[in-house]
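The structure that follows is given in the form of structure tokens.
Excluded from the complex is one protein chain; the other protein chains are retained at their positions.
Presenting chain A:
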Amino acid sequence: MKLTIKRVPTVVSNYQEDAGERPRGGCGRNCLGHCCLPVSELPVYAFKANPTKLPLQEDAVPTDFFINLLLGQWEDRMTQGLFRYDVTACETKVIPGNLGFVAQLNEGRHLKKRPTEFRVDRVLQPFDSAKFNFTKVGQEEALFQFENSGSDDSYFLRSAAATVADRAPNVVAINVSPIEYGHVLLIPRVLDHLPQRIDQESFLLALHMAAEAASPYFRLGYNSLGAFATINHLHFQAYYLTVPFPVEKAATQRIPLAEGGIKSGVKVSKLMNYPVRGLVFEEGNTLNDLANLVSSACIWLQDNNVPYNVLISDSGRKIFLFPQCYAEKQALGEVSQELLDTQVNPAVWEISGHIVLKRRDDYEEASEASAWRLLAEVSLSEARFEEVKAYIFDAACLVQSQVEEETDDAIYAPVPVGPSAVGEGCLVIP
């Protein structure tokens, strides 16, 4: 039996609607496909190969350059009218409470059209070039290529051949239905038509982008199929929000690791006192070590048909992994109608605490309790989570140490930078 749900897919590109109608090859417009991209020029941002703190050379780009480039290009596309709406005209607020969920009222984000069927029981599905994918996107929606400079310094080329390396270019494009200002998509190796599945190289690329932006307020996110990804073409999302995400403020409890697991320097914790159960991976000797470990975990999940979401936070130093089951519950009719009526699809941003609401009533009445209630439906049960966690540890060659650490209490994850006062102490689980 095939499990499906009906949803109105989010439109991330202006070319998404007529995807089925255009003939392939020689499309006659500047797209990101094999027909156009190899002979086109896009700006290239080349990131530092080793994002550690090294003194900059004179001709390296200044530290805020990446942000300037991204926001400047984004604003430029705003003036060109490429977005479906002005997201800055949508009301937004931080809901009072310990975690500070961020709610937004956006009545125009979701189309008023017939919902499509999405299969939610297969996390891995083969790439289908007949369906919409990012090679069909017009180049005006692409902001720049994102490639490894191979050196210790970043640099920027205003215009360079799109296949500057021997492999397919990685492209950063706008999301025409942005959740927030600056919402972009990172599409690794766009010409290779990779389906939505994580591999080590792509994951490392995403970490590099977080490190390059070097801002605690710039996060990347990933949704697997079955966890509310709408397009089966490998992509990450990213945007700025100058407040901490609730999940970043939640308590965590370190999972002690036995010898073998410590080699990479990665620390693993469990999220505490948060509606969705998840793992937190941080530090690591190098970005590569962190990417290796987390991508192994993701690969196990997708190979074993467990939908999941990933949040990359703290400039690539901290990664949240959320296995989830909401779509399956929805397909089996196990979600309450009240929650279904909000039409909130809990993908990575919602799980992290940034919730876009479609109806004004929901927005006015949004509370920490209501957000908690919604997100609690997303989480795996404690038993199932422990089971999955054990498999993930296996796959990542981690061994949980049997020795209990002295303190059994939840350890608070420090807030990276935050202007608002956060209530200290543990949350009481309702």
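Basically, a residue touches a chain if its C-beta (ideal position, glycine included) is under 8 Å from a C-beta of that chain, and two chains touch if they have at least 3 such contacts; residues count from 1.
Everything that follows uses one rule, which is that contacts and distances are computed from a predicted model.
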Chain not displayed: protein name in its UniProt record ("Cyclin-J", "CIAO1 protein", "PAS domain-containing protein" or "Probable glucan 1,3-alpha-glucosidase"): "PAS domain-containing protein"
Touching the absent chain when the full complex is considered, from A:F47, A:W74 or A:F385: A:W74
Absent-chain contact - pick from A:N50, A:T88, A:Q125 or A:S381: A:T88
Residue of A:F127, A:Y181 or A:Y391 touching the missing chain in the full complex: A:Y181
Touch with the omitted chain, as defined above, among A:C31, A:V102 or A:V120: A:V102
Residue numbers in chain A that touch the chain omitted from display: 43, 61-62, 64-65, 67-76, 79, 86, 88-94, 100, 102, 155-158, 180-182, 217, 240-243, 419-420
